[in-house]
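One structure is given below, encoded as structure tokens.
Missing here: one protein chain of the complex. Every other protein chain is in place.
As written, the chain order gives the labels A and B, with residue 1 at the start of each chain.
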Amino acid sequence: MFNPLKQVLSKLTEERYFNLKFRLILLNTFFAIIPLGIVITITYLWIYQIVHDDFRNNLKWQMEETRHSIEFFISERISALRFVSSSYPEEYFTDEKKFHRLFSDFKREFEGIVDIGVINSKGIQTLYIGPYQLTGRDYSQAEWFKDMAMRTVYVTDVFLGYRKIPHFSIVIKKELSSKDFRLLRVSINMDILQKLLSNLEIESQDDIFLVNRDKILQTNSKLFGNALEPLKLKVTIEDDTNHIKIYEYDIDRKQAYLAYGTIKNTPWILVALIRSEPYEKIPSFFTREVTMISIFSIALIFFVITTSINTLVNRVQKADYEREIAIANAEHADKLASIGRLAAGVAHEINNPLAIINEKAGLMKDLIEYGDITQNKEKFLQLIGSIQDSVVRCRTITHRLLSFSRKIDKTTEQFQLNEAIQEVIGFIVKEIEAKSINVTYDFQDNLPKITTDKGQLQQVLLNIINNAVDAVDMGGKIEIKTELIDNNRIRILIKDNGPGIPKERLKHIFEPFYTTKKKGTGLGLYISYGIIKKLGGDIKVSSEVDKGTTFSIEMPINFETERSK
Amino acid sequence: MIDKPLVFVGKIIADFTHEINNHLALIKESAGLISDICKGKKSIDKKEMPYVVESLEAIENQIQKSVNFIGYFNRFAHRMDNLKSSFKLSSTVEELFELLKRYSSRKKVSLKYDIPESLPDLENSPFLLEFAIFYAIDSFLKKSKPDTNITVTAKGENGFVKLTVKYEGDFTESINQEIWQISTIQEILSLTNIKITSNDKVVNIEIPV
Partner (left out) sequence: MKKAKVLIIDDEQELVTALTERLNLRGYDASGVVSLSEAINFIKQIPDVIILDIGLQDTDGLEVLKRIKEINPSIQVIMLSGYGDTERINKSLQSGAFDYLIKPVDIEDLVSKIDSAKLKKEESI
């Protein structure tokens, strides 16, 4: 009887507790990881920002440096040429020997000068010193010459010119008279610009170059063509900005930075494109470390949560199990106690006829002692008859007790429900009579025999009828009704006219440990409920304050077949 | 788990009713004798009077015995009321032995006990203790030979009452009844703090005071 219960319990509970554990672990881990995730994300974004800012500042600074060095390079030469042009006597610009000396001095002081020339106001190169034969060359149609009408200093774009080598020129104008002027022109190879650019530290994927305002490359670009080719990069470059500008730029779906700045006194714009993502180095380092720490933390969190929840749920499970066992034990204790009470009550009943026998036998002895025996023969026979009747009475009681003892450890049997109810009433007839309770029966006569655990059903009925007996006042009424619901079910109604149960109490009535009685353990109805459910039946209660309470028990006619379904 | 105690209760009730029925049979016989003496005569012969008185005294004696026996049974039945109560070991053993007399005498085994009155009262389940003792006696009776003894002795020992159920005699080879496993009994007794151990012809029961 106990083992199947144990099995069902353990099966049920294992699944239930596993689910509970699973959910708790998941939920706890999830909520423990959320703050970790937030911290990691914030830190990542923060570090990302710092690294990027740092990178931009560094880039800006390097660009400034490079721009500065180019500007310095150009302005140094411009100043020197200006000085030469304005302060050297005029013969230095007409006499080839002197001009040669001037050039040698100049070239010694300033790196990168390829050649030098003097061009008169008509555009004819009157003097030239350099590796090429350019004396007498007419520049009157050259763009730069035309521009010189408006200016005193001019730094040209890089161009091939007559020499077919990319170079640029610095031209200084000297007004000789109101209509006459002379131009001093030096050529510098583009290489020197390239060299200046290489001061900027860049990775192999990165690029730095000069373009003019028409986006013609002025130096060789690694990625976007050689000098004098148009820039193969779609980019808008704002003109004449003194600051270095830095943009984020997507190139081949890869993040890059584009930085540029104009170079003073020249037509050039310094452009750098950084694709090497040096700022990625720290985040990736960060990512690796943080991932390691995160994985470790999550593992730790998971471990701690799993262990603690495991312990917790196991403890809950154990407590629940112990409680169920305690209830099962209480149920057993209850059963034993009711068996004991019934047995004691029945045995007690034997005392009455025994007392009668005792008195009759005593009276007969008295008659022999005190009276005239010869006259008392009839009386004797009458007394003996009475003794024999009492013996019969005793026997009916012992017979009842014997059949009870045989049934004690049996479970299901087939019996008449109405008779079983009468038997229950028989057990507590004393209590009923003591309170002058009027018990009425409304039994359906043609009820089929019911197959179930008679002892347990009787235990429940006894419990409920006992409650009714306790509930009603002296002279109260208890009505017991049986009826067939359908082919498979029988209903038993037990109605009393006691004080009734208020609604708020009614809903707790089948809960364990609930009691309204001062002495009760509160297990009665809870156990009754469990028993009826176990027997495939149902138990309901309805009550109205001051009117009474009705218990309705529905039982399957055949518990075995009902169960096998 | 409850089935074994129920078997025990069932056996006690069955034996009790049989015993009472025996008593009733005796009463009935005595009454029958008186009835026979009276019937068919105008008056009772003085010579037969001693038989009548004797029979009436037999009835009265029997009634007294029955009442005492019912008393024991009643006490036993109320042992099931609570799983914990205060009780005297000697009184539980006394009533159990009275109720088991029929069982043991059928097996021709004499039950004896010697429980010192000085033992402290126990706070435990008297029913389960009786069940434990019943188990011990029952396991011996199921394989006992006639004209043997089972004795129950008890002594107090540092916080425990130690009860010894001892079988004196040989066991029969032909056992036709299931003897319960001690482990089952131990499991049932785990509801209380009563400990039970057994070896061959001795069962020891330990109850904390």
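Here is the rule we use: a contact is a pair of C-beta atoms (placed from the backbone, for glycine too) under 8 Å apart; a residue touches a chain by one contact, two chains touch by 3 or more.
Predicted model, so just to flag it, every value in this text is computed and none were measured.
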Residue, one of A:S386, A:N497 or A:S528, that touches the chain absent here: A:S386
Can you say which of B:G71, B:G156 or B:G169 touches the chain missing from this structure? B:G71
Across A:N352, A:T396, A:N438 or A:S542, the one contacting the chain not displayed is A:N352
Among A:L127, A:L231 or A:A344, exactly one should touch the missing chain; which is it? A:A344
Name, in rising order, the residues on subunit A that touch the hidden chain in the full complex. 344, 348, 351-352, 354-360, 362-363, 366-367, 370-371, 383, 386, 390, 430, 433-434, 436
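The rule we apply is simple: only the chains that are shown with their structure count from here on.
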Between subunit A and subunit B, what is the gap in Å from one C-alpha centre to the other? 67
Residues of subunit A defined as touching subunit B within the complex: 1-3, 329, 332-333, 335-337, 339-341, 343-344, 347-348, 350-351, 354, 357-358, 361-362, 364-365, 368, 373-375, 377, 380-381, 384-385, 387-388, 391, 394-395, 398-399, 401-402, 404-406, 408-409
Give the list of subunit B residues in touch with subunit A in this complex. 1-3, 5-7, 9-11, 13-14, 16-18, 20-21, 24, 27-28, 31-32, 34-35, 38-39, 41-44, 46, 49, 52-53, 56-57, 59-60, 63, 66-67, 70, 73-74, 77-83, 127, 191
